[in-house]
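Heads up, this is only part of the complex; the chains shown haven't been moved.
We call the chains A and B, going by the order they appear; numbering starts again at 1 in every chain.
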Amino acid sequence: MKFLLFAGSLRIQSLNKKLINSIHMHLKNQIIEHELIDLVDFTAPVYNGDIETTAGIPESIKKLTHYIQQTDALIIATPEYNGGISSPLKNTVDWLSRCKPMPLAGKHLLLASASPGQFGGVRGAWHTRVPFEILGVHVFPDMFSLPLADTQFDTTNKLIDEKIDERLKKLVTRFVEYVKKKI
Amino acid sequence: MKFLLFAGSLRIQSLNKKLINSIHMHLKNQIIEHELIDLVDFTAPVYNGDIETTAGIPESIKKLTHYIQQTDALIIATPEYNGGISSPLKNTVDWLSRCKPMPLAGKHLLLASASPGQFGGVRGAWHTRVPFEILGVHVFPDMFSLPLADTQFDTTNKLIDEKIDERLKKLVTRFVEYVKKKI
């Protein structure tokens, strides 16, 4: 059983990169095989059918496809952009959906979101489920959202509030247990 | 009163470019000031806060902002990508949302969608409304969706079925009438 982790935003200081790091810590403690990658290493041009026709699927996307094929489950911490899915994540999913075999089908996914706002990206998370579900991904019903996220991490990028971190750990553990069942 | 028209996909033979062309014809006949642009002339990198910090808003987006500022209403024909908004359109909206003043606020928008599938992109259209509404756009309640769109245009890119074209014309006319009211 192997898990793949990444954030749905690209900038270095992304709050969602900090959140996926916290999730990473919990997986480490559970001795689960996993890999944490950075979408900035897998960027592709904005999807354009003419690019696909003339140049094929970008190498970055082929590489990402390879990572996904080797995993049973994904955990993505992703921001809300204008009430919906982040454009880096949507663009990645749209390119992945063009690969054959389509690597996401049948995978499990846990979604988390962090935002400086009071809603913690919860609206965007619900829109983010849809393209994955359309592609046959089992998106875990429970999600994690972190409001006021710009004040929630210490200088080592750990969650300051132990109760919140404990809640995150419990959700990750439940997700791992669910995926484990005869995958 | 001025209208701005474009498609939410980039490829040259896009079905939604054909659909926006049909809408264009109806506006021409109504002697409404309007402009039809192609998003491929306004491409930007996938949104990354670090790019914004170091290089600023891309020139292409600034140019698009200028076009939007001069219009009262937009009409967008846009595909559904994996049940949601197309990544080219989402990326454009996410960049636009970073501009000050944010040019979309208070504008009117009519959404249309074409798709080779049986649902005509109707699921994606409902997700496409959300980021615009979050940004203060008055999205017209009625939308137009064209199923089996790969068989609906003749070689001159006109809608073959006159009843469908008449339905499109009526919707565009109703939208124009609504926008007209003391904008």
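Everything below uses one rule, namely that contacts are C-beta pairs under 8 Å (C-beta built on N, C-alpha and C of every residue); 3 or more make two chains touch, one makes a residue touch a chain.
Since the structure is predicted, the reported quantities are computational estimates derived from the model, not experimental observations.
Q: What is the copy count for the full homomeric complex in this file, when 2 chains appear in place?
A: 4
The rule is short, and it goes like this: only the chains that are shown with their structure count from here on.
Q: How many degrees of rotation carry the C-alpha atoms of chain A onto those of chain B, rounded to the nearest 5?
A: 180
Q: If you average the Cα atoms of chain A and of chain B to get two centres, how far apart are those centres in Å?
A: 29
Q: What does chain B use to touch chain A in their complex?
A: 9-14, 40, 43-50, 53, 81-88, 90-91, 93-94, 97, 127, 130-131, 133-135
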